[in-house]
Structure formats: structure tokens, C-alpha cells
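Only a single protein chain was left out; the remaining protein chains are all shown in position.
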Amino acid sequence: MSFNTFGRVFRFTTWGESHGPAIGAVVDGCPPGLAISEADIQPYLDKRRPGTSRFTTQRQEPDQVRILSGVFEGKTTGTPISLMIENVDQRSKDYSEVAQAYRPGHADYAYDAKYGFRDYRGGGRSSARETASRVAAGAVARLVIPEVRIRAWVEAIGGDSIDPANFDPGQIDANPFFCPDAEAAARWEALVDGARKAGSSLGAVIACEATGVPAGWGAPLYAKLDAELAAACMSINAVKGVEIGDGFDAARLRGEENADAMRPGADGPEFLANHAGGIAGGIATGQPVRIRVAFKPTSSILTPVETITRSGEATEIMTKGRHDPCVGIRGAPVVEAMVALVLADQKLLHRAQCG
Amino acid sequence: MSFNTFGRVFRFTTWGESHGPAIGAVVDGCPPGLAISEADIQPYLDKRRPGTSRFTTQRQEPDQVRILSGVFEGKTTGTPISLMIENVDQRSKDYSEVAQAYRPGHADYAYDAKYGFRDYRGGGRSSARETASRVAAGAVARLVIPEVRIRAWVEAIGGDSIDPANFDPGQIDANPFFCPDAEAAARWEALVDGARKAGSSLGAVIACEATGVPAGWGAPLYAKLDAELAAACMSINAVKGVEIGDGFDAARLRGEENADAMRPGADGPEFLANHAGGIAGGIATGQPVRIRVAFKPTSSILTPVETITRSGEATEIMTKGRHDPCVGIRGAPVVEAMVALVLADQKLLHRAQCG
Amino acid sequence: MSFNTFGRVFRFTTWGESHGPAIGAVVDGCPPGLAISEADIQPYLDKRRPGTSRFTTQRQEPDQVRILSGVFEGKTTGTPISLMIENVDQRSKDYSEVAQAYRPGHADYAYDAKYGFRDYRGGGRSSARETASRVAAGAVARLVIPEVRIRAWVEAIGGDSIDPANFDPGQIDANPFFCPDAEAAARWEALVDGARKAGSSLGAVIACEATGVPAGWGAPLYAKLDAELAAACMSINAVKGVEIGDGFDAARLRGEENADAMRPGADGPEFLANHAGGIAGGIATGQPVRIRVAFKPTSSILTPVETITRSGEATEIMTKGRHDPCVGIRGAPVVEAMVALVLADQKLLHRAQCG
Partner (left out) sequence: MSFNTFGRVFRFTTWGESHGPAIGAVVDGCPPGLAISEADIQPYLDKRRPGTSRFTTQRQEPDQVRILSGVFEGKTTGTPISLMIENVDQRSKDYSEVAQAYRPGHADYAYDAKYGFRDYRGGGRSSARETASRVAAGAVARLVIPEVRIRAWVEAIGGDSIDPANFDPGQIDANPFFCPDAEAAARWEALVDGARKAGSSLGAVIACEATGVPAGWGAPLYAKLDAELAAACMSINAVKGVEIGDGFDAARLRGEENADAMRPGADGPEFLANHAGGIAGGIATGQPVRIRVAFKPTSSILTPVETITRSGEATEIMTKGRHDPCVGIRGAPVVEAMVALVLADQKLLHRAQCG
């Protein structure tokens, strides 16, 4: 089945393929009366946009978003907000090889196995290009949760991690890697450039923090805040792991090490630690919500790999053309968008039940 | 909001609190004509049942399941299957302390922040006891997917991992830890016993593998097989991380290391590796589906921890009474159940769209 | 497919067959802190209960409801409320005829065509008994919408309508027909008794009015208040038609006759008419919400009717045993329940989006 809608009451639906005429999103359930224009969305698309440095794919897409509905006199009306982004740089190339053989690591074989055939041009629907629609929808979600501040960054590339001691939020937008550690950013230049030149690719870890999430948001048990965040992030192409708070590290701790002790604070409790990542029992505790997301290395590489053709014969394939040497880098604005979309939904859900 | 239903077309809804009269699940959308009786469900509940060894809570619950609807003459009718498990051993104890103060690491504060008050007896709805309902529903799901074999085990406790070289599936049910490595199981006896005696607790990592999942199951993009698995497992109490395939390790690999090359095989492609964990683009590839789940240490510990009362005053609390020294151990049958529930849903979804 | 859940954020799931051990409902998404006990639910079940007069089936069911979860110290906790009603009077009779031949007008043939077999005892899942679960859930819904008053009555039986001039709300609960017109009630005694004695049955029209619904409730375009009411009522067994406001009569009017003119009133507009039945564009206008529902005559009759057996041979069948001579009568409390359930959901949805 195909399920291209996400959310319970604040919902969005995305559509579009890498090489079709356009991609887009329909955002439904948005509260009325929020001031909005394309200018509120474009900056987020610009952060995710390809072709801005030599560390991302060279596809040139202006990614200009148009609002087609749901806004009147500069404000949301409460009706569906249709967002469209035209595809401009669908380079006409020869896809005959990709059409006939499966690129390992890509969704080629799986789509064929499911649907019997596939739109092979640039990966079709399974292209990372789809995430532009998420980012556009996420920009609308942010307007719904002005009390929340969401910030994602790249924590590691190819196994090379930032040094927490060097964490400087001001750095995140100061380098092409969304890297909060200036020294790591410098190292990554060489690392990513090397992978690019070698026709190879690198994985990455994205961290994201949302501050200002009020205690109480969350919809236990099967739409828990952490479960929704996990689904939202795992639905991003190339993501293979999600952690909340200490994540897998928590599995190594003892109970007394993992407890987030509390003291009386000025506004509710003051927590002495945040191993939980701001979520307990699926409900926000008021602490910062912390999530980590693992991106595998881009599957498109210039090294020939053993594979089979559609008719089942042995062959080799290597992916020509433009690609991100580390698709995780542009994952940072996408993770931010997904977190915003989940939180907007959870805010409205909480308001529905608890007034 | 409260969302206690999971699934798209094969759906289940759970209800019940730790110390209410009963807990249960309603399974809806099950195909008709499947042979079923309580005896098909009970063995899975018995695996999860507390009180079977000194390594789990000493609460004595027979966890006898009753089928109240949806079955006629020994077969599913296609109508909702109502499953009920009575709570037997709700020990009458003094809850006044838990009622008045928040146990760090527990959902106490979050539930109060959300709902204004909470059923504090044994954790109420946020108790691990709820997972018995999942296991019962999961047993029904297994009947829907006879082509699939699901097997979970404990991979690490308190940071002490099994040795893959010792992996012996026959061991999993031969020790109280669902541990496939006899040597590790021996070590864990002392480890868990020590934690129990010290009033401490340990985290754990559960691994789960589903073989026989046909290529093609999966509902991209927002009900991808991996996204659904992530949501399903993250919705289990105490889970803080989910990985598909290589998970966070994939973020350290290069593209050529991570590619699962293919060769012609007897039945479709033969894969030379399975970094992807059997899922590409959110769709099963036909390889074993592999998932890892991190459980934090049980929050109930006998060490006093700083906390606050409902009225905001400083105090200390330690959790008296019965608890699992490592809640992750009993997580193994729960993860199996959630994987079964997701796969049953995805099987029906695939059949809906692709015939 | 089987879909036994209704609602978007205030949701309920029903389960159970006519002759199983019990039936029930799970209500999810209920706001916390509402005072509730079985005594708040039982009176509505008593109104729907069979066996209270000679004009309904003689099956004797006490329909005692039990709350199994979601309530603590007399208040809803925000977690799922599990309601169970045991089946007591499943008369052991010989079902061999019904098992082998299809009763015309019943769901027998359709269930067999869909599922391959069916629980034929008393109609199984398609029995009107299922509506007891709705009524129980509806009683919970009423607590969510204390600002609304819902009142249903029988407007016509077998084509014999009440005289609007005789409408007296005080009469509704004063006769076994939920009839607001004492004269009609007197006529219906003979009418229904005659049908019962003749082994025949009668159709009925139920009208329902909800006052106090605030302007603004409604979720356009595909969960419009009127669309949800139509779905809710058409899902009741034996219902064949639904009208909002003037319904089919509106199709005979001219635009100027149908316009509900407005004047300034004390609290918002004063409407000069209510052809619309309190709903415009799928959104409540603040006027009384008016709905009419057509129930077909009970399909169980003592007249032999031509039919076929499961193996496709010609035969005749007549329904022995207990049945309602006019199932529409007991439809009145069911329609009330469905209206309450829809309005509770719409109230929460409105609060979600519009604060």
C-alpha cells in the first residue's frame, strides 16, 4: 500500500517524483489565522536546497515554493494548504542502465518487487527530492508551535564525531555541514571532498533538539511522542536508526544512573539530568526533546557493484550522474521539519483532549 | 490525546491498567477462516509472564487469556476479536507515597502534567503490564503471516553483549534471558542477580529477526515497513532506540561497504550482505528483516532519588515493591509481538494495493 | 475489511456477537477528569434494553455494564475506557435451519459471500444487539458535551406519523414507543400489536434533535458534521435513509423558501427558520441540529419467504424465535447515542484546530 499522509489532526500529504513536473505537499488541519506567505517557507527550503556547495549534489533546483490554497489575505484559513515546487533541473540523460538493472542499496529492486515496475528516473518517488515537500510542510508546522524552538545539526560524518566541548550553536549555519564544532567542520571538508572525489559516500548522524515543548504533549500509547518521532524520522529515505535521549547508551546504564532526578524549580520541576530526552511514558516532560538519527551513506556510488538485471541476469552497476556524497548533511533540515510536524500534531491532539 | 489503536487495516486496540480488574485487546480486520483458540495465544503470554524466574518481577499473574468474540467454531470470523486477561495479583499495598511524589524515570510526572491526575497504582496505564495485551494481539497476528518466522533475543544486558560467534538459536528458550549465547547467559545470571539484590536495575538490547517476509511488503512513504516497525517498538514502555539493519553503524560506513550486492539466485536475487536489514525504500527486499531495540534500565529502583511532590516540594523517593531488575528481558516476546503485528498489517496492505 | 472503530479523536471500538459470552466497547480519547460510574451509563442501556414491553423482543437481557478500565477514583483518566456487557439470555435453540439457508433481508447471504462462513447464532455480529455497545459508548460521549441536549423520538411507524401539532416532549418517555404524540402512541399500540401477532414487522422513522451545539463545530469537507452524522446513523443495522434538516423535502423547495434568514439576536444571530437542520457547509450554525433516520421493517418475520440454501438450492424460510416487531422503536436511543458520539468527536476536533 502507499500511505503518503502523516499526522492525526495536523496532517500533510506529499506527492511527486524526482523527474516529474513538480512535487508538493497538502497540509490539512492547520489552525486558522496564522500569518503566512511563501517567504515563511522559502528559507527552510533554501537550507535543504541542493547545489549550494560542492558537498551536495550539483543538481540545480531553485525550489521555489508556491502556495496554491488555504491562505487568504496573508493568513491561514483553516482549509488545506497546497504547496507546490516545480522540478526545474531534471537533466535529460540516459536512464537505460538504471531502468534495466538494480542499484544495490537503492529502492530499485524493492519497488519493482512491490509494484511490478517503477519510475526509474532519478529514483522516482524514492528520491531524496521528496524531502523538499516535507521541509515545506514543516515550515507551516513551525507556525503552529511558536513556543517551540527546533535545532538540528550534524553530529558525525563517516564516524568522525564532533567534540561536545566545542559545541557552538552559532556555528551550525556558518558552514556547509550544519556542524556546531568548527574544528570538526574543518576536518569534514577534507573528508567529504575525499569521498566525493573517490566516487564514494559517507553516512552521518543528525542530532535534533526541541526546546519549549510543554510538559503534557504526547498521545499514549500508540501515538506516543517518541513513537511518532521515530516513525517520522525513520520514514526519511536513508535513515536506519533513531534514538530518544540517551538511546542505545541508556541500555548500558543502571537505573540509578539513568534516573532524571527532580528538584523544585521556578516553573515546575527542575530536572538534574535529561537521559530521557524530554519524554517519559510517551509524554513530554518539559525538558528539551532530544533525538538522534542515523543516515546511511548515499547508495549512489561510482564503484561498480555486483547486481542483477530486471530479467535476473548478473551484471555490474555504478551510479553515474549527480549525487550527494553524504545525503545525511541535507538531512538536518529534514529532521527539523519532521520534528516540527510531529510536535504541531501533538500540540493539537493535546488541546483536543485536555482543553 | 490518547491513541490506543495501532495498525491500518489489521488493527488492534489495547485497554487496561496495572491494577484494574482486567486488561485486554480488540483485534480488528483479521482475515476470516483462520483456526484459533486460546491455546494459540497462551504460550506467547507465558513467555512474557512475570514471576517465572528470580530475574523478573515476583508479581504472580497467570495471564490466562479469554477470547470473547470474533471466533466461531474454532475459526476467526472476520469480526473483532476481543481478548481479555484478568488481573489477579494486584497486591493491596500502600500507594500513598507514589501518589504524592513523582518517581524519576517513570511516567508519573508526565501523566500528571498531561491529564491533571493519574491512576498511580502500579503505574496505571503506563505499566509494563500493558504489553501483555500486545503479546496476545501479536499471537493473532502470527496466524495471519504463517510464511514469516519471527525470533527475538536479548543481545546485551547492562552493556554486556553476546558473542556473535556463540550464537545458538536453540539456546534462546533454554535460559531465563532469551539469550542465544550460553556463556553470556551464565554471566547474566550473576549480573542480573547482583542488580536485583542491590536494588538497582539494568538496561538491555533486544534483537529481532523476521525471515520469510516477501519482497514487496511495505507502504511508502509514511507507513514504510521500517517506519512502522520503529513506531511499534518505540511505543513499548522503556524503549529509547530502534535500529534497522546496521542502524547507527551504517552511519560509520562508506557507500561501497554498505551496498548489499546481488547475484542471480534460485528464487529471485541472492544478496551478498544485509546491511539494510531487509528493507529498502521502506519496502521489504525478501532478506531477513532485522531490528534492534534499546530498553533503558527499569526506573523502579531501591536507591533513593531526589524528586518533588505533587505540590512541588522537594523530597526523596525509592520504589518499594516488586519490579523487574531488567525490564528489557521480558521485552523480547513483546518486540516479537510488535513485529508480527506490523507485518500482518503490511501483508494485508500489500494485498489491498497490489492484489 | 472489518472496521469496528468510529471517530477521529474521540473514538470507540465495539466488539461482540449476539450469542457470544459478552459484547463491549472501548472508548478512547475521552478527556480526563470527568466524573463517571456505571450509573451514568446504565439508564441509557435500560432505555434500549429488550424485553421491557410486548412491543420489543422478549429476549431478557439485564444489559448490566461494567467499566473495566480508564476510570480512577470515579473520574475518567484520559486512557481507554473498556465497557463490557455480558450476554445472559442466549437461548439455546436449534440454529440448523438458519445455518443452512439465507434469511432474506438479513445479512446472512452477504456475510457468507464476504467471509466464507458466519456466526449464524442470532445474527452474530450483524445482530441489533451490537447497538447496546453503541449506547454504552454514547453515554460516555454525553459527558464530554454537557452543553448539548440530545433527544430522539419515533416519528412514524409503518407509515403512520405523529401529528406535529400534538408534539409533547414530556410524552416521549411516557409510552413504550418513544412517541411524543399521545394519540399516535395509542394508535401504534394496536398497529404494532397487530404486526407482532401476524408475525409481520413494521418500519419506522426516528427523528433526533440536538440543541446547544455551538456554531463552529464541524470538520469540512470530508468529516463535515452532517456527513459524520449520516455515516454514524447509516451504520446502524436496518437504517436505509438519513436526512439533515428538511432532507428530501428541501429538494422540492425554491431557494427563497429554503433560505434560513437571520436577524440580530441576543447571542449571535437569530434565525427565522431552520431548513438547514442547524448545519451549513458541514459546520454547525448554532441552531438545533435536526436529523431523521429511516429504519426498515425487521427482517425476521413469521411469513415463509422464498430463498436458497448455502449450497444454492431453493427453499423457504421463516424466522422462528424472538424478535422485535418494529426494530426502529429501540432505534431511538441508538440514534441518540450515535449523535452524541459524533458531537463529542466534533467538539474535540474543533478545539484541536480552533483552540
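Letters A, B and C mark the chains in the order given here, with residues in each chain numbered from 1 onward.
Please note the rule applied: a contact is a pair of C-beta atoms (placed from the backbone, for glycine too) under 8 Å apart; a residue touches a chain by one contact, two chains touch by 3 or more.
The shown structure was predicted, so the numbers you read here are calculated from the model rather than taken from an experiment.
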| item | value |
| --- | --- |
| Touching residue (missing chain; options C:Arg187, C:Lys296 or C:Arg322) | C:Lys296 |
| Residue of C:Cys179, C:Ile244 or C:Val289 in touch with the missing chain, whole complex considered | C:Ile244 |
| Identified contact with the non-displayed chain, of C:Arg48, C:Arg121 or C:His350 | C:His350 |
| Selected residue (touches chain absent from view) among C:Ala39, C:Ala165 or C:Ala314 | C:Ala314 |
| Sites on chain A contacted by the missing partner chain, in the whole complex | 1-5, 9, 11, 13-17, 20-24, 26, 28-30, 32-33, 66, 68-70, 72, 75, 77-82, 114-119, 121, 124-125 |
| Chain B residues touching the omitted chain (full complex) | 8-9, 29-32, 78-79, 220, 348-349, 351-355 |
| On chain C, residues whose C-beta touches the chain left out of the figure | 1-6, 8, 14, 102, 104-107, 109-111, 113-116, 125-126, 130, 156, 158-159, 195, 200-205, 215-224, 226-235, 237, 239-248, 250-264, 268-269, 272, 275-277, 279-286, 294-301, 303, 305-308, 312-314, 328, 346, 349-350, 352-354 |
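Operating definition for what follows: only the chains that are shown with their structure count from here on.
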| item | value |
| --- | --- |
| Chain whose Cα centroid lies at the greatest distance from that of chain C | A |
| Whole-Å gap separating chain A and chain B, where each centre is the average of the chain's CA atoms | 26 |
| Mean-CA-position distance for chain C and chain B (Å) | 38 |
| Distance between chain centroids, defined by C-alpha means - chain A, chain C (Å) | 46 |
| Interface hub residues of chain B, defined as touching at least two other chains | 1-5, 14, 114-116, 125 |
